[in-house]
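Take a look at the structure below.
For this view, one protein chain was removed and the others were kept in their places.
When the chains are written out, they are named A and B in that same order, and each has its own residue count from 1.
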Amino acid sequence: MAIALVLVLVVVGSVLFHALSPWWWTPIASNWGYIDSTLIITFWITGAVFAAVVLFMAYCVWRFRHKEGNVAHYEPENKRLEWWLTILTGLGVTAMLVPGLFVWSQFVTVPADATEVEVIAQQWQWSYRLPGADGKLGTSGSHLVSPENPLGVNPDDPNGQDDVVVEAADLHLPMDKPVKMLLRSIDVLHDFYVPEFRAKMDMIPGSVTYFWFTPTRTGTFEVLCAELCGTGHGFMRGIVMIDTAEDYATWLGEQSTFAQLSTPEQVGAAEQTVVRP
Amino acid sequence: MVDVTPGAVDVIPPAEVPEVELYHPHSWWTKYVFSQDAKVIAIQYSGTAIAIGMVALVLSWLMRLQLGFPGTFDFITPEAYYQFITMHGMIMVIYLLTALFLGGFGNYLIPLMVGARDMVFPYVNMLSYWIYLLAVLVLVASFFAPGGPTGAGWTLYPPQAILGGTPGGQQAGIILMLVSLILFIIGFTMGGLNYVVTVLQGRARGMTLMRMPLTVWGIFTATVMALLAFPALFVASVMMLFDRVLGTSFFMPALVEMGEQLSYGGGSPILFQHLFWFFGHPEVYIVALPAFGIVSDLISTHARKNIFGYRMMVWAIVGIGALSFIVWAHHMYVSGMHPYFGFFFATTTLIIAVPTAIKVYNWVLTLWRGDIHLTIPMLFALAFIVTFVNGGLTGLFLGNVVVDVPLSDTMFVVAHFHMVMGVAPILVIFGAIYHWYPKITGRMLNEALGQFHFWVTFVGAYAIFFPMHYVGLVGVPRRYPEIGEPAFITAPVENLNAFITVAALVVGFAQLVFLFNLIWSIWNGREAGGNPWRATTLEWQTSETPPPHGNFGKELPIVYRWAYDYSVPGAKEDFIAQNDPGTGRPATGLA
Partner (left out) sequence: MSVILVFLLVIAGIAGWWLLNQGVMSKPWLEHGPAGALPEIDVTGMPTAKIGLGVFLAVVGCLFALFASAYFMRMELSDWQPLPIPRLLWLNTGVLVLSSVALQCAVVAARRGQIDMVRLGLVTSGFTTLAFLAGQLAAWRELSASGYLLVSNPANSFFYMITGMHGLHIVGGLVALARTTAGAWGKYSPDRLRLSVELCAMYWHFLLFVWLAVFVLLAGWAADFIDICRQLLT
């Protein structure tokens, strides 16, 4: 008998825990509220099913437990019942899948006016690159990486010269502007994950992946790495700050471009030419 | 009713194996060590699997101690932590569950349940075990290798897996792991051939496919899947070995490790992920289907009622087996593969819920209007349904591609697969051991210890993994030795983690009680007799218990009915053995 009781308690306990416990997702800071809604739908449907199945079990165990002289009912199958249950399940699944796919199609279609921001991951830190005045990011590649050029930006690409390079520092983004995060890694798999934004995507050395979102509130958010990338994985954190337009402008002003960063070493070259004769 | 007259029955000569002599082992060695008796091999498989399983269990305690009380145990460095989770995961999935379900239960139950004297290729079957043992030893060796075992995560994703930034990546760890996997696959294939062909060829006269117990169906289908899925892991492992040892670039793109350019170039990490998950997803059903089958028989036997919708159950098993080969990329939704794959794989993934649902319904409906004996196997079966439904439903979150985006690689995933794989099938294993132990040893397991073991394991395991979903929902990523107090954590998770850890330790120690029970009852258990559960299937009808080499006496049984004739109206008992001609003459063994 205990078991029937415990089954009921499992359902009640789970529901109470879900409803009352303080552990819940962190407040959203992006346009992906739809994802949360899909999650809620799924919670309702699956929750209902879980409760129904387990409570029914509990009832059966209590009602049909062995007593002297009990004989089980003999019923090999019941086609109609099984078909009904199958159809119901099908409906339940569709009710979750359809909204899901609808939101996914939004997730994978990047709006035309999204500004591009590049995230470069390496063991175990985050760097960033923003397009300069020309609004274009220069080409890049791991084979170009060197102490002078840690992000592997192509020095011969004119588009690259004015790119703003933020090495191992915080990223700032303007509020309410859709951004397309271009994700690049120079060593192993990483994953750019900000819980408040809901979105995440792996970064693969040798190719550029992406996701898009629109920040919807200012603040400081922690970046975590969500793909095992070696010993430092758990400590590979970073900061993204969502600014108002003006704060963002001032921050951007303080940053230096790829050209500026690589000049000192050109100066060095010049001096040598002077010294030689 | 298509009834065959007793006369017609008797003219059929019992299928006879020519030299039953073959089944009398000649020396102690060939009887207990290099035995070709499937039952002995089964015990060897199970013993080894449980032993290595205990190692993985201890590793899980260490992991939990770190997560529950970060910083308290300074011998658990991040390196050590990653080595623990990797070994824990790999051992549990492959060397414990796969080996125990197929090598252990498969070997013991298939020949007995289909009415065969032994597996069809006993010698190959024996080799299978010894190669498995070798694989386990190689795996264990990596703990003692310089640099320790690999810490690449059980998914072994390159490039990370074979680079210096990962424990064991540039030392022996990863190599030993890959070699061990390759050995395991070779060994398993040898065993797998036996399980499949025995079901195809070894069935007793009258044992048509649709008369087989669902246990056999589950193990059979799982084995077929394993035979077709493990090659993917084999290919992936071989190619990774090439990359690591010979310096090829199958999976390795051009990359800069710690500031220095490596000689690799052009390879595709995603290619590895496709190969791995093409094995990996079927694998999770390979450890689920045998549980499905076994639990069906437990419920039916202990509820004294035929399994509800037997045909649907069979079709569902086969359907799930087939479908699970076209859902693998649901593990790669955020891997950066082409986003349009998401639509296809989300759909196929959620479709799998339907046949699985049918199985769940039929288990529950078997209870309906049954005569439920709350024996320990029955208790474990009930607990399985609860945990499996719970874990399966959270699978639907992850399967629905866009919902997976925030949850992927968080503790929510960890909670999902523990509930559905780390708890549910393990509970079935326990139930199955309590159920068949009397046949294996001739004695019952101790009831009181069993009750204790059941309650602690069921309630405890649920208490471990249900809250863990919410740790993931808060946003804590998996494979983090410690999360700290980042701003996004609104309600502190330390106390929740600490609670989970305590629960895990309690449950873990309850397993020791179970192991004690296993040993103690061999000599002190209550005498069981041939058929203590009054079950219909053939293994309970053997003339001797434990069954001798060759299983059945001089004559192989003839099968007259399906495996679920419980509480048949008008029958004089509430069960009719499969080999009972139904002519009043009692079946062998019951006399």
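Please note the rule applied: a residue touches a chain if its C-beta (ideal position, glycine included) is under 8 Å from a C-beta of that chain, and two chains touch if they have at least 3 such contacts.
Just so it is clear, the model here is predicted, and its values are computed rather than measured.
Remark: the omitted chain is touched by one listed residue; of B:326, B:351, B:522 or B:571 this is B:326. The chain not shown here is touched by just one of B:102, B:219 or B:239, and that residue is B:239. If you put the hidden chain back, the residue from B:103, B:151, B:187 or B:206 that touches it is B:206.
Checked against the full complex, the one of B:120, B:156 or B:396 touching the unshown chain is B:120. Across the interface with the omitted chain, subunit B contributes residues 1-4, 8-9, 12, 120-121, 189, 193, 196-197, 200-203, 205-206, 208-211, 224, 227-228, 231-232, 234-235, 238-239, 242, 246-250, 265-268, 271, 274-275, 278, 306, 310-311, 314-315, 318, 322, 325-326, 558-562, 564-565, 582.
In this text, only the chains that are shown with their structure count from here on.
Put simply, the C-alpha centre of subunit A and that of subunit B have 32 angstrom between them. The touching residues of subunit B, counted against subunit A in their complex, run 78-79, 82, 151-153, 155, 157, 159-160, 163, 165-167, 169, 253-259, 261, 265-270, 303-306, 308-312, 334-336, 339-340, 342-343, 346-347, 350-351, 353-354, 357-358, 360-362, 364-365, 367-374, 379, 382, 385-386, 389-390, 393-394, 396-397, 400-403, 405-406, 408-410, 458-459, 462, 466-467, 470-471, 473-475, 477, 479-483, 486-491, 493, 496, 564, 566-569, 574. Contact residues on subunit A toward subunit B in their complex (touch as defined above): 1, 3, 6-7, 10, 14, 17, 21-27, 32, 34-35, 38-39, 42, 46, 49-50, 53-54, 56-57, 60-61, 64-66, 70-78, 81-82, 85-86, 89-90, 93, 96-97, 100-101, 103-105, 107-108, 122-123, 141-143, 145, 147, 152, 183, 186-189, 191, 193, 195-196, 198-207, 209, 220-222, 224-235, 237.
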